[in-house]
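Below is one structure. I have some questions about it.
Now for subunit A:
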Amino acid sequence: MQELINRLKELLADGTVVRAIGWKKGDMPYNPEPAYFEKPEDFDDFVYDGFCGANLSKMMIEATKLEGKTAVCLKPCDTYSFNQLIREHRVNRDNAYIIGVGCRGKLDIEKARKAGIKGIKSISGVDIEGSGDVVFDTIYGQKTMDYKDLMLDRCHVCKGKEHVIFDEVIGESQETGDADRFEEVRAIEKMTPEERFEFFRSELSKCIRCNACRNVCPACSCRKCVFDNTKFDSQQKANVDSFEEKMFHIIRAFHVAGRCTDCGECSRVCPQGIPLHLFNRKFIKDIDDFYGEFQAGKDPEAQSPLTDFTFGDLEPKDAVGRGDK
Partner candidate 1 sequence: MSFTNVENQVELIKEISGSDPYKCMKCGKCSASCPSYNEMDIKPHQFASYIIRGDVDELLSSKSAWKCLSCFACIERCPRDVQPGKLVDAARQLAERQRGGDHLQADEIPELLAEDLPQQLLVSAFRRYRR
Partner candidate 2 sequence: MQRIGVFVCHCGTNIAATVDVKKVVEMVRYEQGVVFADDYMYMCSEAGQEKIIEAIKEYKLTGLVICSCSPRMHEKTFRACAEKAGLNPYMVEVANIREQCSWIHKDKEEATKKAVILARAAIAKVNLNTPLKEGESPVTKRALVIGGGIAGIQTALDIADAGYEVDIVEKEPSIGGRMSQFDKTFPTLDCASCILTPKMVEVNQHPNITLYTYSEVEKVSGYVGNFDVGIRKKARSVDFDKCTGCGECMTKCPLGKIGHIPSEFDRGLKNRPAIYMPFAQAVPAVPVIDRENCTYFKTGKCGVCAKICPSKAVDYEQQDEIVTVKYGAIVVATGFDIINLDKFGEYAYNESPDVITSIELERLMNAAGPTGGHLERMSDHKQPKDIVFIQCVGSRCDNEEKGKPYCSKVCCMYTAKHAMLIKDHWPDTNITVFYIDVRTPGKNFDEFYRRAVEQYHVNYIKGQVGKVMPQPDGSLLVQAADLLDGKQIKMKADMVVLAAAIEPNPGVRKIATMLTASIDNNNFLTEAHAKLRPVESPTAGIFLSGMAQGPKDIPETVSQAGAAAVKVVGLLAKDKLKTNPCTAQCDTLLCNGCSTCANVCPYGAITYEDIQVNDHGLRETRRVAQVNLALCQGCGACTSACPSGAMDLQGFSNRQITTEVDAICR
């Protein structure tokens, strides 16, 4: 982390960049928040540890409009989002200085809570360079957890340790993937329609329309969301128009289909714990199955599957009922 801070200070000092985007300490040891850093003293609060899961690429939409270059810390998976934003002309690459930061998997405090860890005072063992167990100092005494057991689900299906776009890389990354990315989707596909319906209804019933998923999503970068404009009569806020209320998540998933890099931020930020990535990942799986493998953000030149076609594409009637025995 110190190397990263030193380098950022250096970049600011020599005028390469005029500001940097990273994470600063939050009110709890497990909730650092994205922040701008412009002066050396700003870095007193700088933090980069296992809880810095936030994908900062979306912040670059606004940051690269500002005068002068902005440095941004991107983890390997975040760079896919950044590439996708370049493809959509949403960020100005010339105004960005990308520091690829090392990553050994990001952590999910909910997993600690589920393991019965409460009253956390401080946490150690989450440093980016470190290894070994995570140690919680709680008001009930010390608790430890294996780093891997504390990892976000998305890190178990990690896209890899390579940054797909960067100006320089600081720190080592580790491959943390040890699960099949589409296993969850497949499990749902195997259910009966009734079970699937019940599953999604019970999950979506938790939604409070806080819009956190939309606001964090790097693909949901429209200047004005379709749910906020008047073009579809879908603009009212939650509870007013049942159309939006019922269909919000399906429409949102469709809007980002072919553009979603599967960064998993939607599920991470959902205060209700809805596994929203299951929608996006279903589209990704279908796109892979129907039109050949495609990873949004991998190649900024690649044509999105939804703005492309072949003469022999699958007919919609063959897209359904594939699981029926």
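Candidate entries met the following condition: all candidates are chains of the complex that A comes from, given by their letters.
Just so it is clear, a residue touches a chain if its C-beta (ideal position, glycine included) is under 8 Å from a C-beta of that chain, and two chains touch if they have at least 3 such contacts; residues count from 1.
It should be emphasised that the depicted structure is a prediction, and the values quoted were computed from it without experimental measurement.
Peer 1: Tell me which of 1 or 2 touches subunit A in this complex.
Peer 2: 2
Peer 1: Along subunit A, where are the residues that touch candidate 2 in the complex?
Peer 2: Residues 65, 88-90, 221-226, 229-233, 255-256, 259, 303-304, 306-308 of subunit A touch candidate 2 in their complex.
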